Structure formats: structure tokens, C-alpha cells
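Just one protein chain is left out here, and the rest sit where they should.
Chain nomenclature is as follows: A and B, assigned in order of appearance, with residue numbering initiated at 1 for each chain independently.
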Amino acid sequence: MNGLPITSAVVVGGSAGASEVLSRLLADLPDDFAAPIAVVIHLARRQPSALPEALGRRSRLPVREPLDKEPLAPATVYVAPPNYHLLIERGPAFALSTDEPVYFSLPSIDVLFESAADVFGPRLVAILLSGANQDGARGLKAVSDAGGLALVQAPEEAAFRAMPEAGLAMCPHAQAMGVEALAQLLRERRELRARAGEEASW
Amino acid sequence: METDFDIELPLLLQAVHAKYGYDFRHYATASLKRRMKLAQQELSCRSLSVMQERVLREPDLMHRLLGYLTVQVSEMFRDPEFFLALREKVVPFLRTWPSLKVWIPGCAGGEEVYSMAILLREEGLLDRTLIYATDINREALRKAEAGLFPLGRMAQFSKAYHQAGGRASLADYYTVGYGSALFDRSLREKVLFSDHSLTTDSAFAEVELITCRNVLIYFDHQLQDRAIGLFSSSLCHGGFLGLGSKETLSYSKYSPDFADFVADRRIYRRQ
Partner (left out) sequence: MRRFEETRSTPLLPVAIVLSTAATFWLDLVTHFGLVVWVLFLLPLSLSMFLWRPRTPLLVGAAATFSIVASYFVSPREEGLPFDAAVLNSTMGLLVTWGLSLVARQFILSRIALRERDWIRQGQQELSACSQGEQRLGQLSDAIAAFLCRYLQAPVGALYARGPEDRFLRAGTYALAPGTAPDSAGPGEGLVGQVVREKKLLRLDEVPAGHLPISSALGRTSPANLVLFPAIADNELLGVLELGFLHPVGRSDLDLLAAVAEPIAVSIRSSQYRTQLEDLLHQTQQQAEELQTQQEELRVINEELEERNRALQAAQAHLEVQQAELELTNSRLEDQSRSLEQQRSELATAQELLIKKADDLARANRYKSEFLANMSHELRTPLNSVLILAKLLADNKDGNLTADQVKYAATISSSGNDLLALINDILDLARIEAGRVETKPEALQLPHLFETLERTFRPVAAHRGLGLSFALEPDCPVSLVTDPLRLEQILRNLLSNALKFTERGEVSLRAGLRGEGQVALEVRDTGIGISPEQQELIFEAFRQADGSTQRKYGGSGLGLTISRELARRLGGEITVDSEPGKGSTFTLLLPLSPPAAVEAPTPLELAPAPGPVGPAPAQRLAARAAEVLAPSAAAKPAVEDDRAHLDGERRVLVVEDDLAFAGVLRDLAHEKGFRCLVATTAAEGLQLAERYLPSGVLLDVRLPDDSGLSVLERLKRQKATRHIPVHMISFADHAQQALELGAVGYAIKPVMREQVAEAFEKLEQRLEQRLRRVLVVEDAAVQRESLVALLQSDQVQVASVGTAGEALEKLRREPYDCMVLDLRLPDMSGFDLLDQMAAGGTFAFPPVIVYTGRTLSRDEELRLRHYASSIIIKGARSPERLLDEVTLFLHQVEANLPKEQQSLLRQVRNREAALEDKTLLIADDDVRNVFALASVLEPKGAKVQIARNGKEALEALERPDSAVDLVLMDLMMPEMDGLTAIREIRRRERFKKLPIIALTAKAMASDREASLQAGADDYIAKPVDVDKLLSLIKVWIPK
């Protein structure tokens, strides 16, 4: 699987109430899921995070924090390390930065989403989950403007609705979905799965 | 797929390089674009072409742009485990040199510099050490040299200082006034603040220790290699290199020059 070029990716952002949802989404992925997943969840800045381990327990895919300039590998979940912004460069590879926090958040969802939109354009699925501030909304709009698929967790289902609501307000094209529907979409979307030698459908 | 912005960016960088000698052409694109967009917005330029026009005519604007492109946020004793490893594993080797030189490239606001000076002072090495603190942003260097930090940041710094194995109280090293903390002049006596660019300039001294943390993340592969090449040629045989917690030499062609020393703290040793 490692030889295949990375053609599409999933980015996920969230804050309060998001890690449980994400954990469920990861547990539901099918065996042939091939796209890399990059995740930003707001965490305390100055202590090591146990999030990769917590997510890894229920995920079939390996979960880890990426290194600077590490190339994206298929079927891997990458979690932004605390106290760094996580960005995606052409390559595609990860890049980190210690720039100013965005909406007081480091890592910031906007930063990841915008850079990923730049690299993947229409071949990106972005999911904004539960949270209590408006980080991620602008990023979601950038994804949608670049032709990517912008999704938010349905606010009425989210533990904290501010973040998904901000996302919907900023990016009217974004679709709101329940967790089950999100999981199903990830399971069934063809371009996110391993293809036996055939090219992408777009 | 290429936006106007994508087309204009390399042109602007080319112009800045030709006119002012600052070479940002090999900075990592994603961060650079973010910073550029911010600069464009705050300097109220309709497009990068407009900014290019203005930057070429107004040297003052260049200085402001430089601020956007270079300054990054840092903390004293950022990643305390790193400083702890320096103290416990590297310092015993540093003691074997009769005099020491330490290079901190990309020192920005000076947080790392003062952290290093305090650590060396506590280990009894500062008297025989010269620290080169370099950056391309002269404004930042001036600030770093002043040694003045907002008092509000001290609580966090102090916590990290203790986690890094600090032996006293951080407050012993600064005096407070007007909402600021002013670091002890004697810490600065052994520091040479100087303008130096990893992008264009060459090695200037043989040093025993380089810490360059969270600077390389802003460079692309090619520029990272250049910088690491400079480190390689500046470090004496057996000298040490410390990188940021998520930075690695693995992707560099100079990695054979170095051996892991404290692998999980990203401390390498020149071979």
C-alpha cells in the first residue's frame, strides 16, 4: 500500500467533545481505507498528549504525531502535536510551525485546513466536529472554495455546538451530518479506499 | 489551479532577494503563504504585486514585511526535557573543552539565548563561553539584546525552568519594573548578538554546541540541507547539535555527519 501515491486526504478538526466522536469514526473505517487522515484537536499546549494513544486503541489504522517534513503515508492517522501548528506542504508532506496561535489555539484547525486545501484542492474531505470556538470555520471555507468536500457534525448532535455552527455560518456549502452519516460517508467514499490498480474516478 | 497569489509570490520573493538580499525563496511554502497573506492584509495591499511594487520603493515597508516573515513565538525553556537532557548528558562533555562557543541561529526574541545562558551559568560554564545569537531580523536582535520580557510570561517560564532542572528561582535572574522583567546584564555579557542568515551567509566560527530549535521547520528541504551543512561545518569534531522536538536530520544528506546522542530529545553529535 505504501507504493501508491497519495491522491486524496481527510482532515478533521475539533475541540471540546470531539475526541469521542473521532474515536468512533476511526473505529468504523473499513479494511481497505487508504487515505491519510490529519487531525487537529485543541489540547493543552505544554504537556505531551495522550491523544494518539487514546485514539489508537480503537482505530485499526496506526495513529501518531508527525515529524516536520514527514511525507504523508496512506492509511495513517496523524495528530497535530501540542504547541505546533500542523500544515500540509506539496509532496505531500507535513510541515510544522510555531507561529502565533490562531483564535488562541496552537495547533489551529484553520491552519491545517487552509494548507491542506491548497495542496489537495477538490480531493480533500474536511470534517469539523464539536467545539466551543470558531477556529476551523475559515479553514472549512477554504476547503470548500478549493472544491473539497466540507462537512460538519450536526450542531444539534454535537456536545458543543459553537464550532460546527460557526463552520456552517462561514461556509454555507458545508453539509451538516450526524455521526452515523459521517461514518458511513467515510466508509463508502470510493476515493478514500485502496484501488486495485485503477485510477481515481475524477 | 494556480491562483494569482501563487504566481505573484515567487516574483515578490525574487524581487526582495534582488533588492534587499533577504532570500525567502526556499522557505517552506505553507507557512510562508500564511504569513504573506497576513502581511498583505495588514499592510493593506490589494495584491502581492502591489506589495512588490511598494516593497521595491519603500525600504521601510521591507522592514515591516521582514517582521511578518521572520518572527516566531518562542518560550524560555521550551520543551524543558530538552534542557534537562542538555544539563545531564551534554554538559559533562562541554566541560572537557577549555573554552566554549555556542551558536543559537534564528534566536528571534532571545528566549532560547537567555535560557542557555542561565543553564550554563548554573553549570559554571558561562564564564568560559561565548554565545553567538544570530538572526536575520535586526529588530528582533535589538529586542533580544535588551533582555526585556513581559512580566505576564514569567510564570510559565518559571515553571518550565524548574522542569528543566533549574537549581534556583528564575526570579534570581531578572528584576521587575513597569510590567516587564529585565534579565541580568551579566547574562548578556557573554552573548554576541549578530545579524546572520542561514539562507545566504556562511559559517563564521568553530563552535561546540548549536541549538537551532523550531527554525528549520520554516525551511524547505533544500534550505534545511544548506543550514544543516553550515552546522556541520561549524561544529567541531564531537560538537553537539540540538533541534526542535519534531525536527529530524533523517531527511538531510548531511545526516551521516551526525550521530544520535539523545535521540528522543533530538540532540545529535558531530562525527
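In this text, contacts are C-beta pairs under 8 Å (C-beta built on N, C-alpha and C of every residue); 3 or more make two chains touch, one makes a residue touch a chain.
As the structure is a prediction and not an experimental result, all values here were calculated from the model.
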Options B:35, B:87 or B:196, residue touching the unrepresented chain: B:196
Residue among A:16, A:61 or A:181 that touches the chain left out of view: A:16
Where the missing chain touches chain B, by residue: 20-22, 92-93, 95-99, 128, 130, 132, 192, 194-197, 200-206, 233, 236-238, 256, 271
Interface residues of chain A (partner: the chain not displayed): 15-20, 23, 41-45, 49-51, 53-54, 57, 103-105, 131-133, 160
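One rule holds for everything that comes next: only the chains that are shown with their structure count from here on.
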Interface residues, chain B side, partner chain A - complex: 1, 28-31, 33-35, 72-74, 78, 156, 160, 214, 216-218, 220-221, 224, 244-248, 250-251
Chain B contact footprint on chain A (complex, rising order): 46, 65-69, 81, 83-85, 87-90, 95-101, 111, 114-115, 118-119, 121
